[in-house]
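The complex is shown incomplete by one protein chain, all other protein chains being positioned as in the whole.
Naming follows writing order (A, B and C), and every chain is counted from residue 1.
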Amino acid sequence: MVDRFIMDAATAKGLLHQMLRIRRFEDASAEQYSRGNIRGFLHLYSGEEAIAAGVMQALRHDDIILSSYREHGHALARGIAPSVIMAEMFGMADGCCRGRGGSMHLFDVATNFYGGTAIVASHLPMAVGMALAIRKRDEHRIVCCFFGDGAAAEGTFAESLNLAALWSVPVLFVCENNQYAMGTALQYSHAEKDIAQKGRAYGIESVHVDGMDLLAVIDAMRHAEAVVRTARKPMLLVCNTYRFRAHSMFDAELYRSKDEVVQWKRRDPIDVFTTWATGCGLLTEDAVAQIETTVANEITEAVTMASQGDLEPVEDLERHIYATE
Amino acid sequence: MVDRFIMDAATAKGLLHQMLRIRRFEDASAEQYSRGNIRGFLHLYSGEEAIAAGVMQALRHDDIILSSYREHGHALARGIAPSVIMAEMFGMADGCCRGRGGSMHLFDVATNFYGGTAIVASHLPMAVGMALAIRKRDEHRIVCCFFGDGAAAEGTFAESLNLAALWSVPVLFVCENNQYAMGTALQYSHAEKDIAQKGRAYGIESVHVDGMDLLAVIDAMRHAEAVVRTARKPMLLVCNTYRFRAHSMFDAELYRSKDEVVQWKRRDPIDVFTTWATGCGLLTEDAVAQIETTVANEITEAVTMASQGDLEPVEDLERHIYATE
Amino acid sequence: MQQSNGMQQEPTISYRKALRQALREVLYADDRAFLMGEDVGRYGGAFAVSKGLLDEFGPERIMDTPLSESGFVGAGIGAAMAGMRPIVEIMTINFSLLAMDQIVNNAATLRHMSGGQVGVPIVIRMGCGIGRQLAAQHSHSWEPLFAHIAGLTVLSVGTLEDARWMLPAAMRSDDPVVILEYTSLLNSEGILDGNVGSVDIRTACVRRHGSDVTLITYGTGVPKCLAAAERLAESGIDAEVLDLRVLRPLDEQSILASVLRTHRAVVVEDAWRTLGVGAEVSARIMEHAFRDLASPVLRVAGVEVPIPYPKHLEDAAVPQVEGIIEAVRKVMS
Partner (left out) sequence: MQQSNGMQQEPTISYRKALRQALREVLYADDRAFLMGEDVGRYGGAFAVSKGLLDEFGPERIMDTPLSESGFVGAGIGAAMAGMRPIVEIMTINFSLLAMDQIVNNAATLRHMSGGQVGVPIVIRMGCGIGRQLAAQHSHSWEPLFAHIAGLTVLSVGTLEDARWMLPAAMRSDDPVVILEYTSLLNSEGILDGNVGSVDIRTACVRRHGSDVTLITYGTGVPKCLAAAERLAESGIDAEVLDLRVLRPLDEQSILASVLRTHRAVVVEDAWRTLGVGAEVSARIMEHAFRDLASPVLRVAGVEVPIPYPKHLEDAAVPQVEGIIEAVRKVMS
């Protein structure tokens, strides 16, 4: 269990801020999508905020992060400005990838954020390779790689875990088990539903954590730091969670009941944390309200800035294919 | 433990005959290779005979077999004539694939032998699919799929086991763990060396067996029959074994010691079985000698027939690309 | 199928719905047929093509698979080898690279390698193409990668008619067929001629007759070339539009027949130019109709860039009607 006394008010505020920023950012993304300002596929992170916030608070600036197409939360928690991400989704030249990537492909080398990969599980071996480079150079940073429960069915998952263990590289695999891969519930993706057991079968220490409970995630990260950063070994953290919204904006949600969604929303990670933190006096209602206001302003500003951006010139279409261009 | 009293002299003779036929066939293959009659890659099965013999004796004629490029033993134990296999390796039109496949690609639909696949592990999903067809049609036969320890590191292995378990199809995976994938020892292929544990991580009942002990294999197959044929579930059998020869004819065997080979040869499955069977009176020395002679004749005949074969006409090069040609 | 009675306007149908009708037809016609792929069932299909089919046919015929492209394509191959008629859906062509080993080294290879013994009658459908702002990992026109592979039949669905009738024809093949369906055409609508009933998957098809120049194309190029031809007609240029439809084996005869009449050709495709289908078409015309050409064959093809997300760059990355017209004017001059 987490040592709850270690948290101070400032930290609690910061964490709530993180989570709320993600939640409101995703709300705004959905709205901008329905207005046609964001196009293509859009996958929102709402409901899973405790994982991004809890994992990221333990990482250092020089650690490397990789994620999937459902990466807004990770990108925000990592510190990429909301306006830069929103601009990217608007397809603007001041987006982090000059608008070329869009929602699914956020990259920001300045914060060591390496995607935003939309081929499910294909960033896992890249994460292993980046960790291998770290090990070869004897650096002390680590790699943290986020992916979903569905991704764990890809063969690439198995290969990556095995390589990480064989080479003993400092990579933390964070499986965000939100119970579904698109419309495919866990039991249809995996005959053995305990994903941690797969990690162990490849020689990797693997633990479960309640991904709706920020404190549990923070606690798990202490142990993960000991394993990955200190002992320089790979580890798998399976976070049980739920996405509150549809898989993407093209999803009619035929595969799950409204009731199930309601049940999970009762465990909204933001509510759970806020209740706890106010309950034990770390946060006041005023403080919470103030964070809400700050976040609202941040998001409004992000949307405004994104919509005022410029498009990349068409003449630059063929730039950045090779280094020399 | 196997009920050793169930075996009669005829069965014992048959099994020894199987194993010896494989051993001598492989010796002859090596010889024909050095004469230039066989070309390309040639992978011999010497040392692993107890697995092919022990698994195959439990299979029915309508069961389906798939294997890798190291499949001579399986093909012979399945009942493909030595002369037909030898002809295939000589590249002759009376080979089972009209000479088009060669050593690595023995197919014989008449005996339900579906390769002979040389992309490591790529026959595993095909095996699952064939078992799926069986299940869909509610037939009572099973699929048996042989592969190596190296293959278990491919992502396709993980995907296939998961699919087999999810769909509950009658497929028996037989992993012939001969300790090496080419020159890569088990511990360099797998961080977790217990391959059965990987099977379990995908929801498949998995057991180990001593692949040098024919009786142990036969015993394991009784249980496998109960699981796969009767209960209609997939299963993984990990057979520990050793290849007595080089990986292929292009192998200088730099990666293992002569001593290690000698150690394993002490457990030669043919010797072990012969000693046991003669010891308990199932086989006489005369019977053994007679089998040796029969086998020698079979192999000589196979080589003779193969060398007298005809080549496929060059004009037929483009036949069999599509069904209509 | 509805008969036109001459009085009533025939109902329009979308490309998506035509694909779905095709699926329903083949699932009814042959109980060896089944559909499998990621989210084809409970979700209703990533692009809603198979929506409703799970209810209609049940989970044995409409099988949701885990994320395991190599695994379930390989399983489809195995099922085909064992006498079934699987239809495997790969959500988009980008993910097909994960199954490339199975498609090429097994599906396309086994019959020949086994000396004619083992056939693989599998149909692999995949969402293909550019134009929905799905960015570089979800939109590409990689028809050329499949069209290069010996042993495959490769179909490109450029019209409603083909959306409705190519699949049933493909199901009659005893060999692997790859069907490329264009996500940007899914919502396009039109009237389906109820009298057609089937299409021939060995031949290219003239979608518009013309005498001055041949526009040779496939897939999303078909509507673009038809639009270009209309515009060209206004300025007195009569363009023929030849839809290749079958990218492997190519219907060389139809290509040459048209070019021998028009003496001029422009090949149009969204795929990257270098080693595209257009290169092959041009090379064949070079080999067989060089002396009949009034002017060199030109290509209008995709810009060689991973497809970017924003609309203006995505549009700039693929041929547009203007560019086609320009190329035609060049070969006419």
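Basically, a contact is a pair of C-beta atoms (placed from the backbone, for glycine too) under 8 Å apart; a residue touches a chain by one contact, two chains touch by 3 or more.
A quick note: this is a predicted structure, and the numbers were derived from the prediction, not measured.
Considering the intact complex, the chain excluded from display touches A, B, C. Taking the complete complex into account, A:Ser122 is the one of A:Gln18, A:Gln32, A:Ser103 or A:Ser122 that touches the chain left out. Considering the whole complex, the residue from C:Ala48, C:Leu97 or C:Val206 that touches the absent chain is C:Leu97. Of B:Thr11, B:Thr184, B:Thr294 or B:Ser307, it is B:Thr184 that touches the chain left out of the display. Screening B:Ala118, B:Ala164, B:Ile204 or B:Cys239 against the full complex identifies B:Ala118 as the residue touching the chain left out.
Listed for chain A, the residues touching the missing chain in the whole complex are 64, 95-101, 105, 107-109, 114-115, 117, 119, 122, 124-134, 136-137, 155-156, 159-160, 162-163, 166, 319-324.
Although one chain is not shown, part of chain C still touches it, namely residues 70, 94-95, 97-98, 100-101, 104-105, 108-109, 112-113, 135-137, 142, 144-145, 147-151, 248-250, 272, 274-280, 282-283, 285-287, 290-291, 293, 295-299, 304-306, 308. Seen from chain B, the chain kept out of the figure touches residues 39-41, 91-92, 99-102, 104-105, 117-121, 150-151, 153-156, 181-185, 188-190, 247, 250-252, 254-255, 311-312, 314, 317-318, 321.
We adopt the following convention: only the chains that are shown with their structure count from here on.
The chain with its C-alpha centre at the largest distance from the centre of chain B is A. Taking the mean of the C-alpha atoms as each chain's centre, chain A and chain B sit 46 Å apart.
Look at where the CA atoms of chain B average out and do the same for chain C: the two points lie 41 Å apart. In whole angstrom, the spacing between the mean C-alpha positions of chain A and chain C is 37.
Of all residues in chain A, those touching 2 or more other chains are 153-156, 188, 190, listed in ascending order. Shared interface positions of chain C, i.e. residues touching 2 or more other chains, are given as 66, 68, 70-71.
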